[in-house]
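As you look at this complex, bear in mind that one protein chain is not there, while each of the others sits in place.
Entry: subunit A
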Amino acid sequence: MRNALAADRSYPTGTRKERKLWKAAHLPFYLMILPGFLYFIVFKYVPMFGLLISFQRYDPFVGILDSPWVGLDNFRRLFSEQDFPLLLKNTFTFALLDICLFFPAPIVLALLLNEVRLKPFRNAVQTILYAPHFISWVVIVSLTMTLFNSQDGIVNQWLSSAGLGTIDLFTKPEWLKPMWLLQNIWQGVGWGSILYLATIASIDPALYEAAKSDGAGRFRQIWHITLPGIRYVIVVLFILRLGNFMEIGFEHIFLLQNPLNVEASDVFDTFVYRTGILQRDYSYSAVVGLFKSLVGLVLVLGANKLARKFGEEGVY
């Protein structure tokens, strides 16, 4: 009976008995989905509703149901916060640096790797450049500190013996953002290129042959065949990146931040950590999180719409 059912497994509209059997046959799938479903409810959706405390003066001893509602007071407080312009400026600077300078890097790397004829060399470079993806920010920041610190770091010893003075990466605020960006590229450029490389590999070689016989040089082949070939992937990844516009890698910045560079490194995330976790001002810090999430949501929906307007498929 079950085997017969397996032949046609779409939900039956027939008798109650048939429906019962269908449900029995599909029960295992629902049991498989259930733990994951509960995970998303408890650890993703309950916190989303927890954002309601943004509109309260939340008291953990009273709970979310009985805490007093204060309307938009927390928002007003945020926008009139003395540090708000600084947080906004830093967050946007990090995000723009990331999108303008980090985002294109893997595309360029993929194009370079694709041009190499020497296969073993290409494979070796790929193995090395993928590796930092597996390294934690703690290790990367530690490595930078050890090699660049101003007293016994080897880089500063080289620089000063070459008569170039020393650089204080961790004590001078102006070094923070360049250092952050370079570390990002160092860690992510190789890994980011995988998807582009795979997409390039799927481009029909006949297109290149045709272009060559038309007299197109290397750069014209890249411009007219390779780039259009990976355009869809670029657009999708760009939209997804915009959706995370405000997500600038909290852990990384948290590790780089110290009292000496706080004017350059303070962003919404670090502010949330300080007010929420350290000072236990839950409602106020939740507002900051909500503000961040909303900006991201608006950006991703906008970008998706824009992509569709320009004739791309979009993500949704």
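Everything below uses one rule, namely that a contact is a pair of C-beta atoms (placed from the backbone, for glycine too) under 8 Å apart; a residue touches a chain by one contact, two chains touch by 3 or more; residues count from 1.
The rule we apply is simple: contacts and distances are computed from a predicted model.
Novice: Considering only the chain that is not displayed, what protein name does its UniProt record carry among "Periplasmic [NiFeSe] hydrogenase large subunit", "ATP-binding cassette domain-containing protein", "Membrane protein" or "Carbohydrate ABC transporter permease"?
Specialist: From the choices "Periplasmic [NiFeSe] hydrogenase large subunit", "ATP-binding cassette domain-containing protein", "Membrane protein" or "Carbohydrate ABC transporter permease", the unshown chain carries the UniProt name "Carbohydrate ABC transporter permease".
Novice: Sort through A:Thr93, A:Thr199 or A:Gln221 and give me the one touching the missing partner chain.
Specialist: Residue touching the chain left out of view: A:Thr199.
Novice: Consider the whole complex, including the chain that is not shown, and state which of A:Arg16, A:Lys44 or A:Lys309 touches that chain.
Specialist: Touching the chain that is not displayed is residue A:Lys44.
Novice: Mind listing the subunit A residues that contact the chain we can't see here?
Specialist: 2-3, 6, 9-11, 26, 28-33, 35-37, 39-40, 42-51, 53, 60, 109, 112-113, 115-118, 121, 124-125, 127-139, 141-143, 145-147, 149, 151-157, 170-171, 186, 189-190, 194-195, 198-199, 202, 218, 233, 240, 243, 250-251, 254-255, 258, 260, 269, 272-273, 276-277, 282, 285-286, 289-290, 292-293, 296-297, 300
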